[in-house]
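Note that one protein chain is taken out, while the other chains of the complex remain in position.
Chain IDs A and B follow the sequence of writing; residue 1 opens each chain.
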Amino acid sequence: MNNLLWLVPTLPLVSFLILALAGKHVSRVWVAIIGAGSVSLSAIITLIIGISFLSLPPATGNYSQTLWTWMQVGGFNPKITLFLDALSLIFVFVITFIGALIHIYSVGFMADDKDYSRFFACMNLFVFSMLLLVLADNLLLLYLGWEGVGLCSYLLIGFWYENPANGYAARKAFIITRVGDTAMAIGLFVIFYQFGTLVIPDVLAKAPILWHQGAYMATITALLLLAGGVGKSAQLPLQTWLPDAMAGPSPVSALIHAATMVTAGVYLIARMHVIFQLSPIAQMIVAVIGTATLFIAGLSALTQYDIKRVLAYSTISQIGYMFLALGVGAWTAAIFHFVIHAFFKALLFLAAGAVIEALHHEHNMFKMGGLKNKLPVIFWTFLVGSASLAALPLISAGFYSKDQILWYAWASQSGNPLLWFIALLGAFITALYTTRMMILVFWGEAKTAIGHHPGKLMTVPLIILAFFSLFAGFIELPHNFGHFTLFSNLLHQVLPETVLKAGINTELQFQVLASLSTFGGIYLAYIFYYKQPQRIEKLKQSGFAMNLYFFWFSGWGFDKLYNVLIVKPIVFIANINKNDVVDKLYQGITFVTIRLYQSLSFTQSGSLRWYVMGLVIGAIIILSIQIML
Amino acid sequence: MKSSISIEMVMLLAGLLFVLGIAGVIIRKNIIFMLLSVEVMLNASGLAFVAAGSRWAQPDGQVMFIFILAMAAAEVSIGLALILQIYHQHKSLDIDKLKEMKG
Partner (left out) sequence: MILVYLIGILMGGGLLALMLGQWNKNLSRWIALCALSTGFIALLFFWIDQYRTINIHLSNPWMIDYRHDWIPLFGISFHLGIDGLSLLLLVLTFFLGILAVLCSWNDVKERVGFYYFNLLWILAGISGVFMAMDLFLFYFFWEMMLIPMYFLIGIWGSENRVYAAYKFFIFTQASGLLMLLAIIGLYFIHGRNTGIYTFNYFELLGTAISPGIAFWLMLGFMIAFVVKLPIVPFHTWLPDAHSEAPTAGSLILAGLLLKTGAYGILRFVLPLFPQAARELAPWAMLFGVIGIIYGAILAYSQTDLKRLVAYTSVSHMGFVILGIFAFNELALQGVVMQLVTHAISTGALFIMAGMLKERLHTRDINHMGGLWTEMPQMGAIAMLFAMASLGLPGLGNFIAEFLILVGAFKANVLLTIIATIGLIFSAIYSLRIVQKVFLGPSERQDPVHDFSFREIMVMAALTLSIVWLGLYPQPVINTVKPMINKLEYIFPIENKNTQKENHQATPLNAHQYRVKKQE
């Protein structure tokens, strides 16, 4: 059944082509059927392939399917080859499955939009590109998918194009990720010259032979790839685009900016883990970036009033956890958190979208409130998602994945108490802002009337996602607690096992601490936002607190910094040089010529006698010169 | 037969005539007189040719003079015709009034 693999990305592509070329002539029902149906079909095929892959694993642990040779120049011959192993299977599963749910949700969510077919065309193209990204067997094809998802992200952030702010956000997203992509492209050049190939398995096989542990080139390559990942996954210092990217429709935020595309960086690092393992420095940097990001973004999430921006910052923060896990060598933990995060964050975004639509496109949480009884389905599913995000112990999937990362941040060989402590603090902050969001949206008194209730098409995907947000965690249980390792067993075909420090054997106190931090966050939010809101008012009086608030609110001033350091100077130079300073040189030449001819044309007076005089004087001068010499 | 007039004298005369012609062209305002002065210059050079031809006993001098004569004839006829036209158009033969070319 594995040879059906090509169908998985092709179906969304075909659907994209149909909708893009003939979208005008297809009725809305058929747009929905084609758009959502193709992705659902892909999901089903993925299930079939997945089952056959798991029940009859190929001898090599992977399966590849070459469609055609892209090009062949000298020694450079990338092929269009799909490559399936445990890692890509998990990603493909998440992309198609969550993608299908979000498409179905979108059928309801976008029902009134005039650009219905354009929306589904872009979404399908996104799914195609993302699938290509994770199924690529060589880095060039991966780069195709990588840029493709960037394009779709751009198209969908700016989907409501009449508002220039959306276009601005879209361009910001594209250009900032492009900065990372460019570094990654340079990384590809380095890899090609080092290994003579861009085929991922070959590169991974050759890397340990060519490079010794800690080799200089390995660090450079790893850092260049990391830069690509940082851009796409909105990590420090390229994280500023993601909060603005919330300008797109909610399903887009759910699919692209939470569940799949922004985790491409995680995929890339996991996929190229051999190179990262060869460079402890680069891995350390990955961990530090992840930790710093999760902390900074968490605090920013705490101060937002726009519900989608809270979720955006929370996404940045959660991906920070994944980076932390990658950095400390907890490869499977990172991927596990990716899967769980995809479920609950997609759920949260979709639910938030439903809330926003129900409240006439109101994004401000302070104008919501009291929705607990009015939108029960949304409330319960949102609650489940929030619990998972806040890592509510034992019952939520998020607990199992995040706890694992916390534990490895301390216990793995490259772990470090400081990383662990900040991550723990991050967990506390996560619980705090999640609870704040829950309370503001669903409790208290209603401030905005409800427009219309979400239909079945929207609630059913929510319920399915909520189910997974609760129970998906049980496929991987801590070793002191069931020790069920289905997920990591599967992944260990591809990714190495995490090496633990010697002499640590109990995970229990870490689990207790993690639980305490979650409960602490929930309790604090409960006090501040529900029980004694006057404390917030008191806090607002203090100048320091307000300054801190605005600092965090603006995302730690990164936007301003880049604006002053990079954007302004370039725009300034571009604008003063609009008329091209080089052209001044040629204008100077013309100017001198014109002046010269003007001064000489003076002698052409039209007076015949002057000419004759000139002739005579000239003759005399020539003659006298001749005589004298 | 011995020539009593030295070539230098003839050349001096030719030079004088030529300078007179030039002076006429420069000083005169009337086109007809300017044309006359040009004729004087032509003949001055013709004289120089003839004198030089007889001094070195070469026929080339005379040949050149005949050329000059022919050219002068042509020039006068065309020149006069042009002057007539100019007079018809501008009702004036003053060269300073006729100049139209400027820088």
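Note that in this section a contact is a pair of C-beta atoms (placed from the backbone, for glycine too) under 8 Å apart; a residue touches a chain by one contact, two chains touch by 3 or more.
All figures in this text were calculated on a predicted structure; none of them were measured in a lab.
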Practice item. Counting contacts across the entire complex, name the shown chains the missing chain touches. Key: A
**Study point:** Touching residue (missing chain; options A:Val73, A:Ala449 or A:Ile627)
**Key:** A:Val73
Review point. Out of A:Met123, A:Ala185 or A:Met368, which is the one that touches the chain we can't see?
Key: A:Ala185
Revision key, fill the gap. Out of A:Leu41, A:Leu204 or A:Met217, only one touches the absent chain, namely A:Met217
Review point. If the hidden chain were put back, which of A:Leu5, A:Ile18, A:Leu144 or A:Val288 would touch it?
Key: A:Leu144
Review point. Given the contact definition stated above, which residue among A:Gln413, A:Asn577 or A:Ser624 touches the chain not shown here?
Key: A:Asn577
Revision key, fill the gap. Those residues of subunit A that touch the unshown chain are 20, 24, 68-74, 76, 80, 118, 140, 143-144, 146-148, 151, 154-155, 158, 161-164, 167, 170-171, 174-175, 178-179, 181-182, 185-186, 188-190, 192-196, 206, 209-211, 216-217, 570-571, 573-575, 577-578, 580, 582-583, 585-586
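Please note the rule applied: only the chains that are shown with their structure count from here on.
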Revision key, fill the gap. Whole-Å distance, C-alpha centre of subunit A to that of subunit B, is 95
Practice item. Could you please specify the touching residues of subunit B with respect to subunit A in the complex? Key: 22, 25-27, 34, 95-96, 99-103
Practice item. Give every residue of subunit A touching subunit B within the complex, in rising order. Key: 598, 601-609, 612-613, 616
